[in-house]
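Here it is, the structure, as structure tokens.
What follows is part of the complex, with its chains left where they were.
Chains here go by letter, A, B and C, matching the order in which they are written, and residues are numbered from 1 within each.
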Amino acid sequence: MSGAPRLRMRGVSKAFGGVQALRGVGLEAAAGEVHALVGENGAGKSTLMKMLSGALRPDEGEMQLDGAAYAPSGPAEARARGVAMIYQELTLAPHLTVAENVYLGREPRRGLLLDRAAMREGVRRAMELLARVDVRPDARVADLGPGQRQLVEVARALAGRAQLLVMDEPTSSLARDDVGRLFAAVRRLKAEGVTVVYISHFLEEVREIADRYTVLRDGETVARGEVSACSDADLIRAMVGRELEEAYPRVPHRAGDPILELQELAGRGGLRGDLPRSVSLSLRRGEIFGIAGLVGAGRTELLRAVRGLDPIRSGSVRLCCVPPPLLGLLSEDRKQEGLALSLSVADNITLSRLGPLTRWGWLDRRAQTAATVQRAQELGIKITSAQQTTGALSGGNQQKVALARLLHEEAEVLLLDEPTRGVDVGSKAEIYRLIGTLAAAGKAVLMVSSYLPELLGVCDRIAVMHRGVLGAARNASEWSEESLLKAATRGEAA
Amino acid sequence: GGKADANGDALLIAVIPKGTTHEFWKSIHSGAVQGSRDAGVAIYWKGPSKDDDRDAQIRVVEDAISRGVDGIVIAPSDNRALVRPLEEAVKEGIPVVVIDSPIDWEGKVSYIGTDNYQGGVVGARALAALLDGKGKVLMMRYFEGSGSTMQREIGFLETVAKEFPGLDVISANQYGGSTTESCYATAENLLNAYPQIDGIFVACEPTTFGMLRALQDSGRAGTIKVVGFDATDKLLEGLRTGQLHGLVLQNPFKMGQMGVQAMADHLAGHPQPKLVDTGTVVATKDNLESPEIRDLIHLDFDRWLK
Amino acid sequence: MNRLRALLAPFLGLLFVVLLFSVLAPESFPTLYNFRTVSTQTVVVGLGAIGMSFVIMSGGIDLSVGSVIALSSVAAAAALNAGWSAAAAILAAILTGAICGLVNGLLIARLRIMPFIATLGMMGIARGTAKRITGGQKIDAPASWLPDLVSKSSADAWLGLPPGLWILLALAALMAGVLRRTPFGLHVVAIGSNEATARLCGVNVPGTLTRVYALNGAFAGLAGAMLFGRLSVGEPTAAVGLELDIIAACVIGGASLSGGEGGMLGAMIGAFLMAFLANGMNLAQVENYWQEILIGAIIVAAVALDRWRHRRG
């Protein structure tokens, strides 16, 4: 028993229809180890981990837990074998309470009935571990914010007495403090001998928490080793398969006349319907303006209010010139909102501005295809045909399709909400270059991001949002990660 | 009848009822079979797939025309809606005999059926006789748009107004609806609404059945004089046990039989009378065993339909 | 609490209808006898609504219940005709319904056919089968104690109320417990709330859904037995469109067709609201078409109110 690692996967392959997602992947992790799994979008990380959790079954290959063969027939059996997973997409049932969600599928019973007392107690203990006792076991999940929801997700994994815990991008909606608490919990588990597989696109997180790593590229294992024995550049090279010259490529651009002015803007977004509270800013042509802040600060709601998707309570949105410039919004949630995945790439790109593609009220398909192909070339989107279904593209390419729509719209003001969320390192750099190119062409960019290095690397000016109030804007060079974080948590622009 | 050869030796006559789910139609079917045996023709029995659905019955007529039958005997579910398809049948050389319910159309060979208005008149007189010409009377209607029952209902109301000033109609605007259970629920509700009723008139089988069930259930069966329509085993039992007091009976067997016979005779070139009233009689507990009534109610369907 | 607050509107609606007709028809509406009448009229829809609540909570729908109720009423009649006891006839009806429901469940859970479609198909299949069995006729059955269950006479009453009402209330209470207090019920709500989550949490989604539809079929079967009791004949053309009344009862009671929301008490209130409305209108001599118009308007108003409440939080 002592010789075998906790987890061993060998020669695992999986295909979805024609797509070979995994080909002969191997992965090993010992007891009490935090193992990072990294790779580009679509490399196959989530797919590999879903084999462990029983959500998917491998076409080929074998898996072992503590030396014993492991081939779960479904999530229930995986959990019975001590494997827990936090999925990349939030997987909570909004109509159920926190306790019901945490124990769904393995409810403690008293006779034929649910043992609600035991469920409450278990949740309370898990939340203590995360130092967030404010999340009550009987609260309905629908009433929680996104950060709290992700904590429920974590609690579900913690409450299960797992031997192997898989975390697929668990921090994408977490505030900094909660990330810290999560890491503390992970360290405690590690000390108890639990194995953690940790998936993240943030290399600094990998560096902070992981002992060893495995890199996937195009469904194959391309590198593995000790985290302490490799540099970020090594990791990136393994992930992307080439040297990445610059993480934040800069395209020279100059700010021009003001194009968008917000004054004391207050909206009706957010859980309590009062976000944002007060936002004043002036955006100029050829400028990239960044907004930092914690999850739930109201940044998304600000962009939606400016775009006219959410109602405005008070204050004003003023646009220069007549006719007013067009506003285009890139949604933070590609799957749910950003793209109609079952429609073609052409339809997705042109949907927001069909006018120029019609003659006598009828759509000219050939013009639509031409416009699509042109945008695809400009942005380097890899498509086989304009009529291809958007859902078949990889995540990075999907994000570019969403961006291409803003170009097709000929929007002058681009509202970008987390433009690189869930996007891998290589694609990120391309998107940054694209944003720079747009600014150089005289467009104004208002960019929201929770990833501070990219704000600092890409933006000209940055302001911090705290509880619905936007602080003063300063040049990017005057900010550091520390000062941004401080402003985001305390709300002072100092 | 030139198409006789195409269909084999016998003439083929389509007999089209309004529906297939009431025993009434089984009697017509039996009569039609008897008629076909008497006349040496073949019949083709086909009702609409949805009962009392005019468009569905039109389809059946149209399909019969497509099929190239030699004649159509039909109980039209509407006195106007069926005119056009039947005219088309005549245009295709297919003569039409109408049974059971009248139709506003001159092109028919003959109408053989009950005078529904007269059925209401007979019902009113029977009820008045049971009540000695005075008392509170309730009438529950069938569903909105049902033509033959409407005629009976009018016949009843007009006769009461004209001949029996002592009868007080306290409710006549509530519809039972097209299914048995909706008639039943409405009957229950009406009985609750009127604790003091002396007589009830209902103009077809589902309403009579629903009313009978409601009376039985409320324990008032037998205390209120009821005149209903049509004869099924359940209704006859009600008559025997004194829970119903009169059933206006039509003669569906005769309609089917005479309908097919008239069509065969017409195809053979014999002129037919335009109108034949198959008549209505009121069955009561006392005359149940009389030969006239026995012939109407004790049909052994197996003799014709097996 | 939240769930109780959702019941407020339908409850006030029920109260309003009862008060309104007590004023409009003071002699006949607010009497014990009339209440017994309305109760027996509610039994069929009410039993159907118990099963349908599970289906709607799971995010599904069942359009076949009307047909299944008719088929089960035929089955009960046929069983009695074959010389079976009344209890055995009830079981035969329940079993018939459960089998139809099971087929629905398998189509939905295993072949992954949308509930609307699968049960639309079953609607025709069950109705056709009922007509096939009876040759399209009503079928008579020998006397038994089955009709007494839905009798409103005081002789048959238990504690002054019809036995059918007690059965309905007892089963509603029991199934409310099953829905809220057992793992099975939790799984049903979870599937309706987020099916992918339920799957990932190891809930046996196909198995649970199959059981939900089979359960609904069983309740439709029991409703069919009660319908047989009311009519004392098995009728293949009965209960046409009754599925819409049953769904309406659930919706008026606060259920959401997108799943995860609803409850047994609400469904019962909805069923009684519709029955009192029909009864009161008959008693007050209101023309029948008003009933259709009003029920339609109430359905829309109930949901509009609920949406408005939701939006205000």
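Everything that follows uses one rule, which is that a contact is a pair of C-beta atoms (placed from the backbone, for glycine too) under 8 Å apart; a residue touches a chain by one contact, two chains touch by 3 or more.
Please read all numbers here as calculations on a predicted model, not as lab measurements.
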How many of each chain type make up the complete complex?
A x1, B x1, C x2
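Here is the rule we use: only the chains that are shown with their structure count from here on.
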Rounded to the nearest Å, the gap separating the Cα centres of subunit A and subunit B is 72
Centroid distance [mean C-alpha coordinates] between subunit C and subunit B, Å:
34
Find every residue in subunit C that makes contact with two or more other chains and list them.
none
In subunit A, which residues are in touch with two or more of the other chains?
none
Where on subunit C is subunit A touching in the complex?
2, 181-183, 186-187, 189-190, 192-194, 196-204, 259-261, 313
Of all residues in subunit B, which touch subunit C in the complex?
20-23, 26, 51, 144, 171, 173-175, 177, 179-181, 184-186, 188-190, 192-195, 213, 217-219, 232-234
Would you mind writing out the residues of subunit C in touch with subunit B in their complex?
25, 27-28, 31, 33-34, 37, 40-41, 44, 131, 136-138, 140, 151-153, 227, 230-233, 235-240, 278-279, 282-283, 285, 287-289
